[in-house]
Structure formats: structure tokens, C-alpha cells
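Note that one protein chain of the assembly has been removed; the remaining protein chains are unaltered in position.
Letters A and B mark the chains in the order given here, with residues in each chain numbered from 1 onward.
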Amino acid sequence: MPSAYGASAYIPIAIFVAVATGFALFTLVFSSLIHSEKYNKVKLEPYECGIEPTTDARDRYSIRYYLVAMLFVIFDVETVFMFPWAVIFNKLLLFGLIEMMVFIFILVVGYYYAWQKGALDWV
Amino acid sequence: MPPGVSLSDFYYILPELVLTGGALLVLIADVLLPKERRAALAWVTLLALGATAAALVPFANTHVEVAHGLLAVDRFSLFFKILFLLAAAITVLMSIRYLETEGAASPGEYYFLILCATLGMMIMAGGIDLITIMIGLETMAVSFYILAGYIKPNQRSNEAAVKYFLLGAFSLGILLYGMSLMYGLSGTTNLRVMASAFVGQEKDPRLMLAVILVVAGVGFKIAAVPFHMWAPDVYEGAPTPVTAFLSVGSKAASFAMLIRIFVEGMPSMSADWRLLFYVLSILTMTAGNIAAVTQSNVKRMLAYSSIAHAGYLLMGIVAGTARGITATLIYLMIYSFMQLGAFAVITLLRRKDVVGDELKDFSGLAFRNPFAAFAMLLFMLSLGGIPPTAGFMGKFWLFSAAIDAHYYGLAVIGVLNSAISLYYYVRIVVFMYLKKETSGSDPVITPALALVLGVTVMATLVLGVYPQLLFRVADVSARTLGVAGITAAIR
Partner (left out) sequence: MHFPILTSLVALPVAGAILLLLVNGDEKKSAPLARNIALVVSLLVFAETLLLWSQFNVASGEFQFVERHAWIPAFGIEYFVGVDGISLLLLVLTGFLTPLALLGSWESVQKKTKAFCIVVLLLESAMMGVFISLDLFLFYVFWDAMLVPMYFLVGIWGYERRIYAAIKFMLYTMAGSVLMLVAILGLAYAHYSAHGVYSFDVLKLYQLELTPHQQLWSFLAFALAFAIKVPLFPFHTWLPDAHVEAPTAGSVILAGVMLKMGTYGLVRFAFPLFPQAAMFFAPALAILAVIGIIYGALVAMVQPDMKKLVAYSSVSHLGFVVLGIAAMNTQGVSGAVYQMLSHGISTGGLFLIVGMLSDRRHTRLISEFGGLKKGMPHLVAAFLIVTLASIGLPGLNGFVGEFLILLGAFRWDPRLAAFAATGVILSATYMLWMFQRVNYGPVTNEKNANLPDLKPREWAVIVPIIAVSILMGVLPNLFLRPIEPAVERMLTHFHQGAPTRIQADVSPQPPAPSLRNAGSTR
């Protein structure tokens, strides 16, 4: 067993790590070498999609943001399961279809519950 | 149908499927039922548990591996599943009035989470694959994180949830690291395949590291000293029925996981893990009992007592014999009844203005409610191991297992600990029977609570006098593990 998992198997990974680290270091070092050091107010502002910031970044958000974000994450992650399923669907056939129906049914129940409990209402 | 999956696999996980369906039903019923009828949710939950229990019936003699060895349906898992369902049902019955008193908004979520936790436990008990065990563990743990913080306006409940979550996640990391080493060293996640892969590798330091990490991770879950710090705060802060379920269900499920991982997965390493558990067992019962002596909050005291009991339970694992595993199973069942009963009495004392979990709240209980006091007396005697209660029979079996495996020192420490523990159990009795009456409110026994107390009292008494049936069932369950193999290795 050790031979199959020997050090040689890790060479591609080592190369990958080296390249990734090297690229990051190179970018930082190189840009710091060639850039000009002239600061002004606009330049020091946090970059926010080109829109001027209006308040401090450390502000209170409505709890609704979290709720929606959590719901998004939950359903998003669960939807991710459908991708591998789609890839081998031609092997799973009817069985796979029923399985996915059951899965989606459970999701729907959760969705329905969240909806009825007012998790999707804004106010 | 893809290769390796067959319809029979779905047949074998029928109880889990029924329970999942039941959980969804509770969730939907919570939305559909009008607000004033929501009390019926408890009965829907009980129905789901009952249906699950009925679905277990066809598998009374089954002994198969499901889905390429992801799950085992055998007597061992059956034993635990019955335990979980019983504990969950008792918890639900206990919760009805408690939730009303607390004014909890949506009991549907609560019951749903109880069912999810139960589902997780059932998967843990059946799992013979690290992945399955992990899924079960997380299903249970996440449910408990939420349940612990269920009383939102209560700061202690919030604290309990956060502490439990953080330490739970931390311990999970340790456990996962250990498991990943086990996988890396054997090339499989199936415990039974792993067992044979580890033969002859006993001296591998990486494997030792894996054993240590998994022991530590499991130690957190069963609240063994020194991995117990979360338990007192969580037990004290969580809603009382949740504490009851946590200290019984979660502990039993973790022991099932422990037995599966070590007895099924690493029998050849038994010398190492038994040594670790030996140390943990002594530390746990001694520290748990000594800390319990000074407590004035009954829930916290029972938390330390529960820690101490994890120490007693580990004695069976240390023995490592079929008798030892049997003893652990027996004691888990007996412990469930007495612990749930004790928490039911605490629930009883909960009133709008009285929390009911301080020692002084028990003052003069014998005069205010003789039945509740008698029940509590019985549970305390049973936890302390005084005959003719079930607790004595259970401890007797554990000590005998230790002696049977030549751990005389451990048995002596065990019995001395149970003498120490008597001090704080008797203290509650002192308050109930020997102190003057207080102005405390009269506890009201609802039919559901009466049922809980009736069942737990009867079990504590009957198992104390006629334990033969439980012994036989536990023995058969333990032997399905193939413990005989490691027994031979020990002797």
C-alpha cells in the first residue's frame, strides 16, 4: 500500500503549490516595484463596485439579510447535489429520477415551511 | 437501478424512512394546523415514533449489511433504536407542558428537531461505515445545537447553544481528523474491512495517533473527563426535556458509535484503546462525582452525575469482552429510564415564576406531592446504585464485567465512586423528605407527565427485581458484533 501512496504521487501537487505561491508572490512583489506612491482620498477608499461608500463598513444589517442569506446557502448547496446526478443520469435512469423526486420533495417541504413561517416576507 | 443498489436496501431502512416521513409530516402539520390546535403536534410526533417502532418489528432477527456496508441492520442497532425511540417518546411527553410554560412559539420545529435527532441517532447506531456514522452524528448534533438554544429569551439557553455548538464543532474536527487517518491507513471507510486491514499494523504510530484522536473526539460526545467542559453549562442552560434527551439519547448514540468504531473497526488495536478508556473511565467517574458533590443546582448536579455515569459505562468498554459490551448496553437502557425520570420530576417543578431546578425547590416536596417525591427518591437511589432498583442491577453488571476481565482496581474505584455519589443523590432526598415544607407551588401532574413518571418508575423497579429479560436481549445484541474475536485476543 505505501508504494501506491508514495512521495512520487505528490509531485504534481507540489508543482501546483509552487506555481500558485510563486504567482501570488510575483504579482505582489512586481507591482510594488513598479507602482507610483501617490495617495489621495478616493484611492484609499474601499473598492465597492465603483459606487461611493456612504457609511462605515462595520454597520448593523437587518436580520433579514442573514435569514435570506441562510436560506440561499441552504437551497444553493442542496441544488449542487443535482449536478453529479445529472452527469450520471443515463446510468441511473428511472431509479435516479425517483430518487431525485424524493429529494426535491423534501426540499419543497422545507421551502413551503419557510415560506409559511414568513421567512420570505420582507418587513 | 444502478448496480449495488437494490430495492431490498430500502426495505431494510424502512424504520428510518418512516421516521423521516414522520418528521416531514410534523413540519407540514405545524403550518397547516390552526394555531390553537398546535398542541396536537406532540401527538403527531408520538405517532411518528410509534410508527417507526412498528416498522422495526420485521427486523427483530435480521442481520444484514445494507448498501455495500454503509449500514448494518442487526440486533445491536435494534437495541439502540428501541432505546432512542423510547427516550424520544418520553422526552416528547415531558415537553408538552414545559413548552406551554415557556410559551415557546412554534412547537412544530421543536418536535421536528427531536425527530431529526432521533433519526441521526438511529443512523449512528446502524452505521458501520465512517461516512454513515458521520452523517448520523451531524444530523443529531445539529438538531441538538438548535434545541439547546430553543428558549430564545433565556440567556442561559443561548449560552448553552453557543457553547455546545463551538465545542461540538471543535470535537468534530478532532474526530474527523482521526477518521481521516483511519481511512488513509486502511484505504477504506467501512469499519469491517478496516478491521482486517489493521491486523498486523498495531505498532504503526500513525494508527496510534488515529486511535488517540478518535478517542478524544468520542470523549467529547460522551462527555468524558477531560473532554467534559461543555456538559455542565449545556445541561444547565438547555430546556429541561432537551437536557434529558441530550444526556440520554446523545450519550447512548455516542456509545453505539464508540462501540462500532472500536470494537468493529479496530479490534486489533484493542490494547491501545482499552488503555485510553481505562484512564478516561477513572478520571471521568472520579471527577464527575467529586464535582457533583458541590452543586446546588439540580440540573447541573445531574449533569455531573451524567458525566460520572459515562465513566461507569466506559468500564464495560474497558473490559472489552462480550460481557462488558452487554453490561454497557444494559446500563445505558437502565440509565435512560432513571435519568429521564429524574428530569421529568424537574420539569414538573417548572412553573411560570419558579424555575424549579434549584435544590431548595425540592424542599418539602414529599409533603406537596408525595408521588413525585417518591419517584425522585427512586431515581436517586437508582442512580446511586442501591438495591432493589434497576441502577444497582446495571452497576452490578458493569462491575462484574470489569472483574471478569481482571480489572479489580477499576471495579474498586467504581464502587467507591458510587459510594461518593450517594452523598449528593441523598442530598436531594434530604431536601424532599427531611426539610420543612416551603411555600413553593404545588406541582401539577398532567396526564402526560404522569405517564412518563409511571413508565420510568415501573421500569426502574421492575428492572431492579427482574432484569433477566433485559440481560438476555442485551447479551444477544452485544454478541451480534462479533466481540468474540476481540475477547479471544484479550484473554
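In the analysis below, a residue touches a chain if its C-beta (ideal position, glycine included) is under 8 Å from a C-beta of that chain, and two chains touch if they have at least 3 such contacts.
As the structure is a computational prediction, the values presented were derived from the model and not from experiment.
K.L.:
Could you tell me which shown chains are touched by the chain that is not displayed?
P.N.:
Within the full complex, the chain left out of view touches B.
K.L.:
Return the single residue from B:S171, B:S418, B:T456 or B:S477 that touches the missing chain.
P.N.:
Only one of B:S171, B:S418, B:T456 or B:S477 touches the chain omitted from view, namely B:S418.
K.L.:
Out of B:Y11, B:W43, B:Y177 or B:F471, which is the one that touches the chain we can't see?
P.N.:
Residue touching the chain left out of view: B:F471.
K.L.:
Out of B:A39, B:V64 or B:L434, which is the one that touches the chain we can't see?
P.N.:
If we include the chain that is not displayed, B:L434 is the one touching it.
K.L.:
Pick out the residues on chain B that sit against the missing chain.
P.N.:
381, 386-388, 392, 396, 399-400, 403-404, 408, 411-412, 415-416, 418-419, 422-423, 426-427, 430, 433-434, 467-468, 471-472, 475
Simple rule for what comes next: only the chains that are shown with their structure count from here on.
K.L.:
Measuring from the mean C-alpha position of chain A to the mean C-alpha position of chain B, what distance in angstrom results?
P.N.:
37
K.L.:
Quick one: in the complex, what on chain A touches chain B?
P.N.:
1, 5, 91-96, 106, 109-110, 112-113, 116-117
K.L.:
Chain A touches which residues of chain B in the complex?
P.N.:
Interface residues on chain B, with respect to chain A: 1-2, 5, 20, 24, 27-28, 30-31, 106, 184, 187.
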